[in-house]
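Let me begin by handing over the structure; questions about it come next.
Of the protein chains in this complex, one is absent; all others appear in place.
Chains: A and B, in written order; residue numbering restarts at 1 for each.
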Amino acid sequence: MHTEHALPLLSPIVAGMWRMAEWNLDVAARVRWIEQALELGIHTFDHADIYGNHEVESLFGAALKAAPSLRERMRIVTKCGIRLTSAQRGVAVQHYDTSPAHVRAQVEASLRKLHVERLDLVLIHRPDYLMDATALAETFAALTDEGKVAHWGVSNHTVDQFALLDARHALRTNQVELSPLHLAALDDGTLDQAQRLGRRPMIWSPLGGGRLFTGEDAQAVRVRGVMQPMAERLGVSLATLAYAWILRHPSRPHPITGSGRIEGLREAVAALDVTLSAEDWYTIWTASTGHPVP
Amino acid sequence: MHTEHALPLLSPIVAGMWRMAEWNLDVAARVRWIEQALELGIHTFDHADIYGNHEVESLFGAALKAAPSLRERMRIVTKCGIRLTSAQRGVAVQHYDTSPAHVRAQVEASLRKLHVERLDLVLIHRPDYLMDATALAETFAALTDEGKVAHWGVSNHTVDQFALLDARHALRTNQVELSPLHLAALDDGTLDQAQRLGRRPMIWSPLGGGRLFTGEDAQAVRVRGVMQPMAERLGVSLATLAYAWILRHPSRPHPITGSGRIEGLREAVAALDVTLSAEDWYTIWTASTGHPVP
Partner (left out) sequence: MHTEHALPLLSPIVAGMWRMAEWNLDVAARVRWIEQALELGIHTFDHADIYGNHEVESLFGAALKAAPSLRERMRIVTKCGIRLTSAQRGVAVQHYDTSPAHVRAQVEASLRKLHVERLDLVLIHRPDYLMDATALAETFAALTDEGKVAHWGVSNHTVDQFALLDARHALRTNQVELSPLHLAALDDGTLDQAQRLGRRPMIWSPLGGGRLFTGEDAQAVRVRGVMQPMAERLGVSLATLAYAWILRHPSRPHPITGSGRIEGLREAVAALDVTLSAEDWYTIWTASTGHPVP
């Protein structure tokens, strides 16, 4: 029997809630969806304050309110720091805000909307040029002391940006984009740093936002051209192969799903049983870059 | 009453002497100019051996000789390491020189030209590919021991270049370019490193070399288009707003003025009373890059 404290912070696959508002599920269906994810071994749910135009956390929270016993079986990740353009909120130009007041207000709003007493992991969503690392770290420490947040991390931060905040408060992860169609994190030091420090990254858009399946640009066509027969040879779906390609990285990443279909979660989990050969991994890399390794 | 030792190394705004030779001030006017800067709270004066074709330090030194009591009210920064093309000096190709002999010779020349016994801060002007960090650090230590230089720093150094020399001798600052029209230091790690290490940067060309006011390129037009009405709303000049934009950065930068007009100094100092909102700051960033934040 799982208890909240016994669960690892991140399940191998993480369920991304980004598009939950588009799934059009009523509360009972949301509860059932969460239960099915948990049954698949996906116990971490990735949120952000702004997902679904600020609505997703409330949708998820309504399910937790309806089925409170779910809470102790899961880990909740959320993010803050982006202020979307919004007439209602009086924001004319989208920007970032990592001020102590904003981070505290968003954390407390997330707690309310999610109907939980503690967030397991909160990430700074984007690197804020105006981040005062000392002030932010003090806010992290205070919210931790208050029991409102267990762990902290960042998303989309460069090596130097990560090093700055991590020097003030230990960060658990950097959530970054990686897919067979988006290789930047392999070369810009992000994943080298993650592996060096032992901070397993979270991976967003592991399927290239769907471009892997339907993109007609040259890169997508090349990548699909090698991945489709490879998936058939391995007896897995194209999506499973993409997840396996990410899971093969030695920084031990946690891919985040985007799908509302339980089958989509199942395809991600299936990748945990696939270990790509180095040659298969580089065959996909070679198709993506359009040239062989040097 | 100020004393040399009680003054901080860098005043919030630093007076840049780069163009002093063009101001056509006689000695008495130079003394008066310095006094007015001091009265505005600008007690740090930024030089380089090469400014004004090697003449600026001497012009400033003549003022100090005429009014020696100024010295204890100020901090003097200078730089060395560039060898300008010069038939007279036998330099056919402009290059860098951070050899112990050259740095020592330039420091001693700066002391003579400025009519002072000690330089408060000396910067290596540009990153020299041929810099032997150990030998240079030994020279720093020797000149410090001899009482000729109080502190050391660099200018225009990358993160790795700064880390190299800083590992041998603690550097006080990295003087870099930043303005609403020049954003590189925000993204290349320079300011992240400065904040992480607590080494407040100095900022050159905070007004984009005048392009902010008169540039007809698309970027300058966009930036002026948002800054002009913002300055009016805040009740400050365009220049003051540009300084406030820089001062808003959490690395706590020291902008360097370029103007010979006392009014130009006053516009910089006025920025110390302006605190931009994050949205205003990002509105300028957005106009400069031509796209919203991700």
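Note that in this section a residue touches a chain if its C-beta (ideal position, glycine included) is under 8 Å from a C-beta of that chain, and two chains touch if they have at least 3 such contacts.
Quick caveat: nothing in here was measured; it's all calculated off a predicted structure.
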| item | value |
| --- | --- |
| Chain not shown: contacting residue from B:Asp26, B:Asp160 or B:Asp217 | B:Asp160 |
| Missing-chain contacts mapped onto chain B | 82-83, 85, 91-97, 99, 126, 128-133, 156, 158-161, 163-164, 167 |
| Interface with the unshown chain - residue positions in chain A | 159, 186-187, 189, 191-193, 195-196, 248-250, 278-279, 281-283, 285-286, 292-294 |
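Criterion: only the chains that are shown with their structure count from here on.
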| item | value |
| --- | --- |
| Rotation in the CA alignment of chain A with chain B, degrees, nearest 5 | 120 |
| Rounded Å distance between chain A and chain B, as computed from the means of their C-alpha atoms | 42 |
